[in-house]
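Every protein chain but one is kept in place in this view of the complex.
A, B and C are the chain letters, set down in written order, and residue numbers restart from 1 in every chain.
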Amino acid sequence: MTSTSPHIDTVVVTCTLLAAGLPLVASAVNFLLPAKTGKASGWLSVLAILGSLAFAGIVFNKVWNAGEWSVQQEWFTIGNTKVYGGLLFNNLSALMLLLVSAIALPVHIYSTAYIKPAEQNRYFTYLSFFCFSMLALVVVNNLVMLYAFWELVGFSSYLLIGFWFTRDNAVKANKKAFIINRIGDIGLLSAIIILFVQYHTFDLAALFGHNGLVFNSSIHDGVWVAATNQLPSVWQFTAFAGIFLAVAAKSAQFPLHTWLPDAMEGPTSVSALIHAATMVAAGVFLLCRVYPLFNTTELDILAIVGCFTAFMAATIALTQNDLKRILAYSTISQLGYMIMAMGIDAYASSLFHLVTHAFFKSLLFLCAGVIIHEVQHIKDEHQLDIDPQNILYMGGLRKKMPVTFIATVVGCLALVGLPLTSGYLSKDSILIQAFEWAEAKAWYYKILPVSILLTSGLTAFYVARLIFKVFFGEFKLKEILPDINLHVSDGSLAYRLPLILLALCSLFPLFSLNPFLYEHAWLFKGFLPVDHLARENVYHTIVPAVVNIMSVFVVYWAYAVYIQQRKLVFTQNSFLFRLSYHHWYIDTFYQQVIVKAVMAFSRALFWFDRQVIDGLIHSFTSAGKFLAGLSAWADRYLVDGFLLLITQVVKGIGSFFRSFQGGKVQYYLYSMLILILTLFIIKILI
Amino acid sequence: MPQLLPNISALLNNVTDSLDMFRPELCLIVLFLLVMACDLIYASNKGRACRMLTCAGLLLVLVANWGEYIETDDNVLFLFNGSLILHHSNIVLKMIIDAVAFAIVLFFPWDDQLRKHGKGMGDAYTIITASVLGLHVMVMSSTLLTIFLSVEMVSIASYLLVAYRTESGFSAEAGLKYVLFGMAASAVMLYGISLFYGLSGTLNLFDGNLITHLQQADTAMVTLAVVLILAGIGFKLSVVPLHFWVPDVYQGAATPVTAYLSILPKIAGFGLLVTFLTPFIADPAWKQVDYVTLLSVAGIITMIAGNFAAVWQQNVKRLLAYSGIGHTGFALMAVVTFSAQGIKALNFYLAVYAVANLGTLMLASYFANTMKAENLDDYKGLGFKYPVASVCFVILLISLTGIPVSAGFNAKVIVFSAVYEVYQQGHNVMLLTLLMTGAVTTVVSLFYYLKIPLYLFLKKQESEIHEYPSYKKLLVMVVILSALIILLGIFPDLLANLM
Amino acid sequence: MITLTHYLLVSAALFSIGLYVILSKRNAIQILIGIELMLNAAILNLVAFGKFDKINNGGQSFALFAIVLAAATTAVALAIVLNVYRRYKTIDPDKINQLKD
Partner (left out) sequence: MNMLTLFIFIPALFGLLILVLPDNLKQTFKYITLAATLIQLALGIYLYLNFKTGAEFAGINHEQQFQFVQKLPWISLNLGNAGRMQVDYFVGIDGISVLMLVMTAVVMVIAVLASWEIKRNLKGFFALFLMLDMAVAGVFCALDFFLFYLFYELMLLPLYFLIGMWGGVRREYAAIKFFLYTLFGSVFMLLIMVGLYLSVTDPGTGNHTFNLISMMNPANYSEGSVFSLTSHQMLFGIPARVLGFTVIFIAFAIKVPVVPLHTWLPDAHVEAPTPVSIILAGVLLKVGGYGIIRICMGIFPEVAMSGAFWLGLLGVISIIYGALNALAQRDLKRLIAYSSVSHMGFVLLGLASLTAEGVSGAMMQMVSHGFLSSMLFFLVGIIYERVHDRDIYNFRGLATTMPQYTTFVMIAFFASLGLPGFSAFVAEAFTLAGTFKSELVPHWMAVCGSVGILLSAAYFLWTLQRMFFGKELLKGGESWKQSLTGLKVREKLALFPLAVLALALGVMPSLVFGKINDSVLALIEFTKQVVR
């Protein structure tokens, strides 16, 4: 083992390896075991993730605020480049390690109940594999391994989205998810290659650490200069663009966000873990890792895209009827917040929001899972032809499912960012910093904080809509079919325990003792630059107040609309409604324009391949045939293509020489003499 | 006449001395007489006796040639007052001729068409023996007289052989075409010889004054004379435009005769061509006719004509006839080098061509015998019925195409390197063009050669055809030839170093 | 005075006539006659040139050989023509064209 830092702690290294490795072991065991192991597989994975959590706890304890160091071992040598496998320890690694395992544990427990025993073997094979990839992703110390786990995370997500592979929608969704993630992967790969060529190393610490290679490189007169190499500056931007693509794909940012709503075809527990809390946060995590690479322009792009995504997704969430899709768009919106926070230099807030969001969003998904499970139950029992995820069929569940109700409310409050929740702390910190950021800049920069504020209001509205539609009023199905037998409940302990755990984690005490000041959160402080001075200004008071007042008002408005049935909302056929309902038509655009274009292009190329490359030019062939005076005779086995052309040329020449061969001997003599004479004359003339 | 008298004794002495190195030919003369006698004496079963006698005799001739080969070493000998020339490469050609003639004589009665000939085949052996004598002389001839004599000798024998199957219309037709074409060609050649004689003042090609005299003559006349003579030789080689007879005659003649025609006169013809050209090439003063260009053009056209026209063919023998034309073109490439290495390459190429072509024609005969298969269509699916013969067919065709591992490939490589070598010295574009044509026509040749394995193995037999008795001896011979091809493919130096 | 040129002219004329005959006549025998004319043109040349070749008399002796060979070849050719007639009942070379491409 070689280390880049003097203080190396073997306990930490071992614990980290164990934390990441245990799920892999569980996955491998499950993969090799026969499919009928059922619940045993589930508990094996739960044990593994429990172990991971414990080890992650130890690691966190030792690494948090203890500086940055890494260990590595040579993996392979290619040319003169050595590629290492190694671990990087800093606050980010430790936090992510802990976060992932902490979210994964309740989801695992939940899954043991949620997934049918017959399918658990396969399910937990995939799920543990995901945990392994995700845990490894956050601790590796170089770009090659980062890329590898980055893609493995996407791969396991692919497997889990398509878990119910007999459903066409699920399979289409996982294909879409993987391909869109592939676009991001290519971006990341290109960026890694560019960085490698520029800096001759893959090492994260060496590249992005304090006073690292990236820090010491600069752009002069269109040339990107580093100690090791120099490239035209366009490649620096390309590297950024690549990373941006990767982030946009993984964290579902515009324009690559469309896969996430579709990914809701997977089991809900999967959505809770992967598509709400962990994998989608990987994009933000990546931004943190490579943060020093970006310059101001690039950060601005991030901020704008994040802000736009947040706004767009929030508007879409307003009109969706599918419970999980609402949450998915909400996730996209919240990820937009985080990306924007990165763009406005609110690095710590972004991460803070990442963590809080992870808890409350997975909580919401798990709640949704319970609800959907129960509705599905009703559907199966009465053989109804309804979509169990459609909130229009729900209502009045608060009395039947109290635990779920409370948990959902907690999650929703956190999502809206009302006081006493963790969401309040993190979200407000972003909002405040957004205003601060815009302060120093030109007026049009103000659009950004204002629109993010607006988004916050929209969030409050769709959250309220969700709560009211699902938990208040009367159960809608009962209105349609009065005789149905309703016995819905919170379900077993395996359902309730994770909900309670996560609900507790969504409240403020886990992060800060002061429920109103985000600056006091330990997590926030863990990521502040050393010289950071908290600037107290007016925004710190005004922004939270405005936000909360607005939220409360909006919630009330929603209450008025949905419970009291007042017509205060836009009509269902207005342009804006349709825009929102159809996800801004982005998906339609991709499907109709890009996918069709690619397919048409590939078909055209295939045609080209058959007809032109292979046939060179068929018309030429026929001309050749005509000129050579051939009949259409052609060997059956030499019918098409390049060969046909050659065949025709060959045969044309052949038939020219053959044409003398008429069987008449005097004609032979005649030809012979003519040819000799010709030869002779040419000879003489030359 | 008076001027001749003082020299007579010297001339006679020379004749007697020459007889020593004329042993193989003397053997042939004796053999010819014996076979003829045998044919007359034996009433019944005379074909068999004659054949054995011929075979034994030819082996003896081969041995005699071998003796000559060892004796001559690297010397060049002139026999009979300069009428004949003898050196290594000539003897090698003669040996190839003897060996192939031996195989062809064996082949004769194995072919059903010939065996069914009513009158027996005694006279065929006589004719062959005589023609071998003619071929020997043709290879060695160094005066215009011996050239004409030997060419005519071979021609007459060939006419007879082609028209041999009197009961067959095809054979008669082929004979007629051959004889008319051949006689016209030899008449043209004789006229060329007469002009050449007039211009040079000598019949002896190795006369010291030959080039000097020709250089003084009118270029057009010299060219005419040379072209007419070359036309006569070209007829034997089946060079374009003197190839017209080839497909018809090869197809019409009995298969062993086709084998004879496609190999022996061609080899001898090349020997003759090389001898005829030697004095001009050896003398740097010669400027009248640019042989390199002339022969290169002929070679290129021949390669193209033969190989491209072959693509169309359905009749196997006709296909092989065209391919034979193509091979002539390729061998011309070796001649054009006019270097020792080129001649070696030529000899090796011809030897390999002889073996492979003989083998394929034997197989053509084999399939004609067993399945009455003469066209490609009749070959469908026979590969599974006659695996040994078919595999041999593939091997021989591979060699003819020039794909490793086969002797044909090595021959091709050696010819290519000879041409390259010369190119490197002179940078003559003609040579490069020849190389390119050689390569292209190789691909084209694969096109039609592959048709035979294609029909044999890849096509399915459509109907069950009546089966005739199998021909073991023919098959054994073919297997031996194929093995030889492979052996020479792996160890070409076994043979090539003799050349 | 008959010079070499005269001989050559005659022979050239003979050759040309022979050539014309073999190309135009529709009878194998006539073609053979044409060939014979060509051969004789050459033989005439040889003899004419032989006059100047004092030492060897090559021309004359060549002519003798050529005459003999011509006779032999013609004999063979006639035999073949006879056989063809037996099979095809015609000796028009144009009609004997079963072998062709």
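Just so we're on the same page, a residue touches a chain if its C-beta (ideal position, glycine included) is under 8 Å from a C-beta of that chain, and two chains touch if they have at least 3 such contacts.
What you are looking at is a predicted structure, and each value in this text was computed from that prediction instead of being measured.
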item	value
Chain not shown, its touching partners among those shown	A, B
Selected from B:15, B:63, B:435 or B:480 as touching the chain missing from the view	B:435
Per the touch definition above, residue among A:118, A:450, A:598 or A:677 touching the missing chain	A:598
Among A:39, A:62 or A:175, the residue in touch with the chain that has been omitted	A:175
Contact set of subunit A toward the excluded chain (per top definition)	35, 75-81, 144, 147-149, 151-152, 155, 162, 165-168, 170-172, 175, 178-179, 182-183, 185-186, 189-190, 192-194, 196-197, 231, 235, 238, 598-599, 601-603, 605-606, 609, 613-614, 637-639, 641-643, 646
Hidden partner chain, residues of subunit B it touches	339-341, 344, 384, 387, 394, 398, 403-405, 409-410, 412-414, 416-418, 420-421, 423-424, 432, 435-436, 439-440, 442-443, 446-447, 450, 453-454, 457-459, 491-493, 496-497
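The rule is short, and it goes like this: only the chains that are shown with their structure count from here on.
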item	value
Among all chain pairs, the one with the most C-beta contacts	B-C
Centre-of-Cα separation between subunit C and subunit A, whole angstrom	96
Separation of subunit A from subunit B, taking each centre as the mean of its C-alpha atoms, in whole Å	78
Inter-centroid spacing, subunit C versus subunit B (mean Cα positions, whole Å)	25
Residues of subunit A engaged with two or more neighbouring chains	658, 661, 663, 665-666, 669
Touching two or more other chains - residue numbers and ranges from subunit B	176-177, 180, 184, 247-248, 309, 312
Of all residues in subunit B, those that touch subunit A in their complex	176-177, 180-181, 184-185, 219-220, 223-224, 227-228, 231, 240-242, 244-245, 247-248, 289, 294, 297, 304-312, 444, 447, 454
Residue numbers on subunit A that touch subunit B, as the complex places them	637, 647, 650-651, 653-658, 660-661, 663, 665-666, 668-669, 671-672, 675-676, 679-680, 683-684
Residues on subunit C engaged by subunit B in the complex (per definition of touch)	8, 11, 15, 18, 22, 28, 31-32, 35, 38-39, 41-43, 45-46, 48-49, 52-59, 61-62, 65-66, 69, 72-74, 76-77, 79-81, 83-84, 86-88, 93, 96-101
